[in-house]
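For this depiction, one protein chain was excluded, whereas all remaining protein chains were kept in their positions.
Here is chain A:
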Amino acid sequence: METILEMREVKKSFGGNHVLKGVNFSVHPGEIIGYIGPNGAGKSTTVKIILGMLQQDAGEIMLFGRSLAENGDEYKARIGYVPENAELYETLSAEEYLLFVGRLYGMDEQIVRQKSFSMMKILGIESAFKNRLSSFSKGMRQKVLIISSLLHNPDILFWDEPLNGLDANSVQIVKEILSELKKDGKTIFYSSHIMDTVEKLSDRIIILNNGTVVADGPFAELQKDADGTLEQLFNQLTGFNEYAELAADFVTAMKGESQYDA
């Protein structure tokens, strides 16, 4: 099968800090990829490079069958992006923000307004359509960002922790939306820390640790190497197995009886 995205030995460092040390993986059209890893593993950096916000130091990235280096900026019209930390222009209203994004995609205003209002209605936040984003809760902002990434009907989605701040019901809807989008032939590349969701939702799971891919495959396949849940596999692959001791130490430290010196 042809690939829609391929990373070949992608490296990136900031100063002396090597964030990506040769990342390799490929994504096929219609796949849902769960991109997971501990904090600081380089997940967001990977996505930022693919979206052209950062340039890689070495390696090649193929997207839609062409090298990123040769692509202009037009390829971004086929991408839907949800940034980490729910960044958006807070002084605009939800309507204005979505219209703004829609116009950056060169879309007709009437269509954007209609699409975004219906999507907000389905997610239950249509009453805030004309309110400033600064008054939105984290979950509401996340919904606006998800909508803004879908306005232009993209082929591939890069969602950086899309479930952040959403309540359980909304998580349920978003999961279903992802399955629907997959049926529609969309490719979805998302990162998350909720192992349970990643385990059930992803066709394939890529685990990044310390700047390299340490596991890549469907959950069932990964399970053969390690019995149990994805969480356990994750702990094992990222070399983390002393959580019980650490928790006890943490509470000791809180009481001021720490064995470590500052």
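We adopt the following convention: contacts are C-beta pairs under 8 Å (C-beta built on N, C-alpha and C of every residue); 3 or more make two chains touch, one makes a residue touch a chain; residues count from 1.
Keep this in mind: contacts and distances are computed from a predicted model.
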Response to the item:
UniProt lists the protein of the undisplayed chain, choosing from "Catalase", "ABC transporter permease", "histidine kinase" or "Spore coat assembly protein CotJB, domain containing protein", as "ABC transporter permease"
Discussion item. For the chain not shown, which residue from A:79, A:150, A:178 or A:215 touches it across the whole complex?
Written reply: A:79
Response to the item:
Out of A:35, A:136 or A:159, the sole contact with the unshown chain comes from A:136
Practice prompt. Over the whole complex, note the residues of chain A touching the chain we left out.
Written response: 14-17, 45, 48, 51-55, 72-77, 79, 81, 83, 87-93, 96, 99-101, 103-106, 109, 127-128, 130-132, 134-136
